[in-house]
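The structure is given below, and queries will be raised subsequently.
Shown here: the complex without one of its protein chains, the others still in place.
Per-chain numbering from 1; labels A, B and C assigned in written order.
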């Protein structure tokens, strides 16, 4: 399976981890993040969420983020799966999994990829609320999270 | 399924994540760590690893670490599964999964639980190498990782 | 000509997802394209008003007002991203 995938279908985190580790004996640590649709956001109930993206650029941007993670940390493999289209609360949106020899680097690279994905990959969320549909606004806290890594180091 | 489990059987990370999130609509983030047996350690080939533990105290120690994570971060649920008995290189040893509304807290709590588990839960690893069997020595780097959280804050 | 794409809220506000426009004369840049778009009608001037946050990519790489353009380039305008 490709390192980066954008798809409408659900994914299985266990399978993604297995695909990275099966047959390998040098992986000591896999850090994984799964993001899900919540039923409330900014004080409003969320009934459904629809994800739009910029096909082509999305894959390039995600590949570039994975390459950047490999250049910053001594990690062995990465998987990024991001869903698009309509999603219900409780459904998974995104998976980032990082395999490495040791846990510190796997955790740091996984968090880095999520922070960069949130600010650099061309996805947009539209929420359906009781008051109608609305595009989700970008968050300053996401910019701040991504800015932590600017010095080439980051919190870990 | 119980929040903390010590078992000989393998586990499925995808199922553990699903067990925490199925039926919920308030979880926005799940951070997961899986630790695996590597085929080398401290310069020697590892053919097999055997995990011993202090039944009873292990579960208490893991429950206390989970409680501590809940008291430090605004998280929604935690799962810790740790295997014991003989394991081959490539097999998973431990899973820690943390569900929260937001990713920063889920990542921090997951890393905290792993760091504390490594220094406070009564498990011991014995490696089988070409030169014979040996008990794994505790690492200073694990003590340092756990000490990061002493001020109640930590790196995130 | 260059291809111009619009995404998400910007696409909806403009009622347009994709169009071909002439490459601006002189030194063609993203800024020159934007100046030309703003002269069209109120919707375009409003969508790209100074207080609005938007991003631009050229040939699927993040770009800015000074990024030079050549015939056949793909220029995409969109709001700050909100994936993940």
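As a convention for this text, a contact is a pair of C-beta atoms (placed from the backbone, for glycine too) under 8 Å apart; a residue touches a chain by one contact, two chains touch by 3 or more.
Since we're looking at a predicted model, the values are computed, not measured.
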**Request:** List the displayed chains that the omitted chain touches in the full complex.
**Result:** B
**Message:** For the chain left out of this view, which of B:4, B:20 or B:51 touches it?
**Reply:** B:51
**Complete:** Touch with the missing chain holds, among B:73, B:107 or B:123, for B:123
**Residues of subunit B in contact with the chain not shown** = 35, 51-54, 56-57, 60-61, 82, 93-94, 114, 117-126, 135-139
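Assume only the chains that are shown with their structure count from here on.
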**Message:** Need the CA-centroid distance for the pair subunit B / subunit C, whole Å please.
**Reply:** 48
**Asked** Taking each chain's centre as the mean position of its Cα atoms, how many Å separate subunit A from subunit C?
**Response** 27
**Message:** Quick check: what residues of subunit C touch more than one other chain, meaning two or more?
**Reply:** none
**Message:** Give the residues of subunit A touching no fewer than two other chains, as numbers and ranges.
**Reply:** 35, 114
